[in-house]
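Dropping the structure in here first, questions after.
Other chains dropped; remaining ones untouched in position.
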Amino acid sequence: MGFEIMEDIRKDYVYDLIESGKRVDGRGFREYREISVERDVITRAEGSALVKIGETVILVGVKLEPGEPFADAPNEGVIMTNAELVPMASPDFEPGPPDENSVELARVVDRGIRGSKTIELEKLCIEGGEKVWMVFIDIHVLDNDGNLVDAAALGAIASLLNAHMPTEKYGLSGDDTLPIRDTPVAVTTVEIGGNILADPNLYEETAATSKLTVISNADGTLSGMQKSGSGGLKEEEIAEMVEIGIEKAGEIRRKYLVT
Amino acid sequence: MMKEEIQLIKEGKRLDGRGFEELRPIKIEVGVLKRADGSCYFELGNNKVIAAVYGPREMHPRHFQDAKMAVIKYRYNMAPFSVDDRKRPGPDRRSVEISKVSREALDPVILKEYYPKTAIDVYVEVLQSDAGTRTAGINAASVALAAAGIPMKDLVSSVAVGKIDGEVVLDLNAVEDNYGEGDMPVAMVARTNTITMLQMDGRFSQEEFERGLKLAASACRTIYELQRTALLERYSESMGEGEA
């Protein structure tokens, strides 16, 4: 709470700049920072990806283990998505159980994957009603310079696409790769003074009052959406955000997910 | 793909007899609790929720205070018996997220700068659940805030739209939610068409999404009128009391 004045000044700076058509790092309004996706960095995990968007760094690991199915879907695999905003990643993150921000991050990524039925869960049944594959998607945030959700969602789908089944480890047989049928991509925009900006960095995220994450699939359909922040959005603004969402998702998909 | 295929639309009607753009019955009661500064009971079909508001009051612990405005806290909680399989008491990840987006749904209308350093606590208890509890909770909370005399720019109204058997419909119930293709809870300031909450689950085409959003906006205007009416009735009642 001691840094409020600095924060105010910074917000004003970001705001004024945008009013004059510019962003703090010189990008265009719809432009992403540089993205990099490095896969299979963690050999202990069945799938993994280190994603950087600008200076935001997230490591996602996918682990596969046999476990019990849910009673209402006895023949389907189970997805468990978890996000850790470890205190390493920001002076604002604190050790302890997941707070509302980590929970939201994990749940939005999870819904994007679930909504698009990305993972063919019905193929992850080992023994009906008894044993299925549990897919643990763990999002480990290492450096927070804004827009965690796009990086986390990209890390999740990149990890899933490359994940192999540890059948041998558990004395089981079956396919070698995790069955994936879609590639949901999250695109986040913020509204600042009536302007819509894609891929907000931390300063912009703090200056904005409303943020919208739009998750869309290979066929252009939407499989997840989440507005956050303490401001409201007009219908036209949302329409623009959705449009940017679908467009940018396509670009990212082509560049980083098609192999 | 789904656990079981269930036909949710028959002869142009939904299983509970509703049309595609029809809300479930709504019942609003204001001032149902003694201790709370403001309260509201809200029924949406088989959903039964109560919202209570306390504040503005002292913020504890002090280092969470905001020197420039009130801090809004929102706690969405389900009674253990509100769902088919007993829910373990206490917050889970779902309720943590719902509490966050619900708070952010109301935040834009509350004149927080009137009460620096204080806390405004909004508590929503779900007594019975039938899909739509977060929207019912926001509707109730909005009324309870007004009843507590918290200065607000306007009321917030909330409803979900969903997709069943390929159709975009209003206000899913639990069966529709379980077997449908998508759900999209929305909250807005109905008068100004300002969206303050927007979530999506499932799969919508861009066109379906846009249609759904318009459908939600229209239903929010209906709910807004019901909220206003309930507050007015309560107000005139208490005026009546004052005169007696």
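Residue numbering begins at 1 within each chain, and the chains themselves are lettered A and B in the order written.
Operating definition for what follows: contacts are C-beta pairs under 8 Å (C-beta built on N, C-alpha and C of every residue); 3 or more make two chains touch, one makes a residue touch a chain.
Only a predicted model underlies this, so the values are computations on that prediction, with no experimental measurement involved.
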| query | One each is shown, so how many of each labelled chain does the full complex really have? | reply | A x3, B x3
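The working rule: only the chains that are shown with their structure count from here on.
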| field | Intercentroid distance (Cα basis), chain B paired with chain A, Å | value | 27
| So in the complex, which bits of chain B are touching chain A? | 1, 3, 63, 65-68, 93-94, 96-97, 99-101, 104, 107-108, 182, 184, 188-189, 193-206, 209-210, 213-214, 217
| query | Which residues of chain A touch chain B in the complex? | reply | 1, 4, 72-73, 98, 100, 103-104, 106-107, 111, 114-117, 122, 209, 212, 215, 217, 220-235, 238-239, 242, 246
